[in-house]
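Just dropping this structure here.
Removed from the display is one protein chain of the complex; every other protein chain stays in position.
Chain lettering (A, B and C) follows the sequence in which the chains are written, and residue indices restart at 1 in each chain.
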Amino acid sequence: MPALFPESASTMAPRVDALYFFLIAVAVFFSVLIAGLIVYFAVRYRRRTPEGVGVNIHGGLLLEIAWTVIPALIAAVIFVWGASVFFAMSRPPDETLNIYVVGKQWMWKFQHLDGQREINELHVPVGRAVKLIMTSEDVIHDVFVPAFRVKADVLPGRYTNIWFQATKPGRYHLFCAEYCGTRHSGMIGEVIVMEPSEYEAWLSGSRVEGSLASTGEKLFQDLACITCHRADTQGRGPVLQGLFGKTVQLQGGETVVADEAYIRESILHPAAKITAGYQPIMPTFQGLISEEQLLELVEYVKSLNTQQSPAK
Amino acid sequence: MRTLVLPPHHYLNDGYGIKSWLLTRDHKRIALLYLAAITFFFFLGGSFAVLIRLELVTPPGDLVSDETYNKLFTMHGVIMVFFFLIPSIPSTLGNFLVPLMIGAKDLAFPKLNLASWYIYVLGGLFTIYALVSGGVDTGWTFYTPYSTVSSTTSVIPAAMGIFITGFSSILTGLNFIVTIHRMRAPGMTWFRMPLFLWSIYATSLIMVLGTPVLAITMLLVAAERVLHFGFFDPALGGDPVLFQHLFWFYSHPAVYIMVLPSMGVVSEIVAAFCRKQIFGYKFVAFASMAIAVLGFLVWGHHLYVAGESVYAAMIFSALSFMVAIPSAVKVFNWTATMYKGSISWKTPMLYAMGFIGLFTIGGLTGLFIAAVGFDVHVTDTYFIIAHFHYIMVGGALMGYLGGLHYWWPKISGRLYPEPLAKLSAGIIFLGFNLTFFPQFILGYLGMPRRYHAYPPEFQVLNVLSSAGASILGVGYLIPMAYLMWSLRYGQIAGANPWGASGLEWTTTSPPPTENFVRTPIVTEEPYTYPIRAEAHLG
Amino acid sequence: MSEHIVPTRTYYTIFAILMLCTGLTVAIAFVNLGAMNIVAALTIAAFKATIVVLFFMHVKYSTRLTWAVVVGSLFWLGILLALTLGDYLTRGWIT
Partner (left out) sequence: MAEIVHPSPAPFDSAQGRLAHQFDNLEQQKEASTLGMWVFLTTEVLFFGGLFVTYCIYRLWYPAAFAAGSREMLIWAGATNTAVLITSSLTMALAVHAAQTGNRRLLMSFLIVTMLLGCVFLGIKAFEYHTEFAEHHVPGAAFEFQPQALRQNAQLFFSLYFVMTGLHALHMIIGLGLMSFMLWWAWNGTITKEYYNPIEVSGLYWHFVDIVWIFLFPLLYLIGRHV
């Protein structure tokens, strides 16, 4: 007997499953009702003489109203239920463990904040909300972990994210769910959920060259970003300390929130959104740095918020 | 029983030879040209499905290479969607029946009608060229940037095939709209029209309003791929999600192009084989129009996880649920029509009952995936595959086969062999459910679609599905064989073998080229039983 | 159907208005109205299109069905625009 039901290993899974059971109940009720009526009528009112005709019934307004309104009400219930589950899926808690994901044909690359890098394997602790910040180097991919009931497309040129909180240690499938070319079905991996202590052990046991932010900082210096983006206000570029999450005033009066996407855009298309009071003099870095390096820079800029004494 | 004979003059013996067919302007002959062409594409697309199911019998990708597998499901999708399902009922039964049902001599633009067939064939040739020149591996959805940047296969010929065949669809829809507006016989008011015409009219609206957006989208894909004009490629500043918006603006309503005509067929069959007025005629008619309009408001439910905004997903979700309502109204009305009918268990009725049951399952699982929070888990899995095959095969194709059997006596003048037809209808029903029901479970388990190899725990359900597919395949070959056989050896049908109402049954079988000896005059509602012969002779 | 023959004087009047509007739209483009520039340009274009449809294309004198076709095509264009923009304008509302 094959499994009829997938493993349930995240806080979201029971919510999706509950909706699933309700939907099955609705579907079974109506399927059985319709199929039952059809079979019953077909037998009960089968044609007995070749000239037989049906009874002349044109319709009934009450019935029409009933089977318009009742399905509409049921649909409304399902909509609200589905929407509330989706809202929960779309809004990560404030405190999350962030992990960066880069998809490329045909592999998954994961970068932990402390600098651990993994390919097609993702280690996460149980009981902690994890947010994946994802982008692609080439075509559209999609991270799908059936046991967690989460899924989101991974797009080139943009960050998307999903979050989950694993509830059960174990190894779970990770599939690419958006068709991405020849070896699409080989673009699979595993999410390994560990007890917190084991996870800590795994973290410290992995070979690390330095945290993501520190790699980003080094890159920041190598690319000479530091010459303009200085910690004091004397630089030719905006100050980055304390920038992340703030609202930036742009030329032309518009504003933008400095999130990951904004930082990414500002590195690749510096002219797209110019901070008020600065000149569009920054060169583009498009084609010069990889998606992974971009993530390191983003993480470095984010880390500038928490450092006590910014820049050396 | 009285021995029946074929009428001396009918459209089939009005001229012989290849030229009398290839240059015909008779809508009935053009319908048969389409019938031949789409049957060819159906079996071509079907053969790819056979290979797909064979590959999936075992978890590793051991029958064909991953490259070949990707081309197989792409060509299966492209051919079945654009060259079989979309033209299926409108171009064959629609072409044949629209003038007959409204009491006209032909469609409004017969030359344009023939031109649509040639355009369809030209589009088909491009597709076949794409196939023999190595195939396409983008999936039938042509998602960018894979289709414009990454794929190295024959994307352009395939996209052009779809672009060209789109014009065939547009011109057919245009022809039907004008015909239904302007060519109705005296007394044939809108509310005296058979429900098949309402659904064909609604379908034509979608063809005319949706297809041009697909056409321009395909052109933009071609421009990006060939000329490197940036529209959707992020490396050129574009947004791949915009492609998905434009693509689904057509391709979601396209699902209703496939299923609405089938709904029309089912209305005709249920009325004829219950010998009864359709319960709530106006509601069924308006439901067709509502589906056509609402169908255009829901395309974003294909993009819940694709990167559209959370709020857009909510709005599209709410709108998607609204389509469920007219669909439910139709199902309930058909069921209610059977109440106190005089129900004959002939093959078309079996298909119609099968349609109602399978469409109900397809529609209800549509509710599942319209709910955003649920869809996140199952989108791009086999749940979706199962759902749309219930609609497109369980719904659209069942309706098509039912309609083909119902009107076969009118088309050919002869009856198909009833026992064999009932047997194959049963085989198709069983095979269909065995093929696609396990896929719902597979989908919830998490098996993604378009996977050439899969983890071993999914094997049992995949084997069941493949077993069902082999039964289904046999089920489709049997009607093909006996319908051909009946062209020569079938019993002569007579004008109205089913004792059905409707103008098409008042003329001879097969009808004369000009359809009616005298222009009919309509004096009563459709589906009036018992048939008052004098009312129909006009 | 009506066989309405529009007097040529009407055509010349419409032509003159269209030409004036073209001049106006070019002139306005050089004046800084901020966000209103695009509004002005599109309003003028929509006005021009409307009078072409009504008079040159005789819709003013046509059947209700023709009106329905014109309005219907604009409505569907509106669906395409509105729901697509509905996505783009609300992106990033939730981070």
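Just so it is clear, contacts are C-beta pairs under 8 Å (C-beta built on N, C-alpha and C of every residue); 3 or more make two chains touch, one makes a residue touch a chain.
Everything numeric in this text was worked out from a predicted model, so none of it was measured.
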| item | value |
| --- | --- |
| Shown chains touched by the chain that is not drawn here | A, B, C |
| Selected residue (touches chain absent from view) among B:V50, B:L174, B:V463 or B:I521 | B:L174 |
| Listed residues B:L12, B:L56 or B:A215, member touching the removed chain | B:A215 |
| Where the unshown chain meets chain A, residue by residue | 269-272, 280, 284, 286 |
| Touch residues of chain C, complete complex, unshown partner | 1-6, 8, 11-12, 14-15, 18-19, 22, 25-26, 29-33, 37-38, 41-42, 44-45, 48-49, 52-53, 55-58, 61, 65-66, 69-70, 72-74, 76-77, 80-81, 84-85, 88-89 |
| Hidden partner interface residues of chain B, rising order | 99, 104-110, 170, 174-175, 177-179, 181-183, 208-213, 215-217, 219-220, 223, 227-231, 236-239, 242, 245-246, 249, 519 |
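Quick note on the criterion: only the chains that are shown with their structure count from here on.
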| item | value |
| --- | --- |
| Geometric centre distance via CA averages, chain C-chain B, whole Å | 37 |
| Distance between chain centroids, defined by C-alpha means - chain A, chain C (Å) | 41 |
| Residues within chain B bordering two or more other chains | 241, 310 |
| For chain A, residues that touch 2 or more chains besides their own | 90 |
| Residues of chain B defined as touching chain C within the complex | 181, 209, 213, 241-242, 245-246, 249, 296-297, 299-300, 303, 308-312, 315-316 |
| In the complex, chain C residues that touch chain B | 65, 72-73, 76, 79-80, 83-84, 86-88, 90-94 |
| Of chain A, residues touching chain B in the complex | 1-6, 15-16, 19-20, 23, 26-27, 30-31, 34-35, 37-38, 41-42, 45-48, 50-60, 63-64, 67-68, 71-72, 75-76, 78-79, 81-90, 105, 138-140, 142, 144, 146-147, 149-153, 155-158, 160, 173, 175-186 |
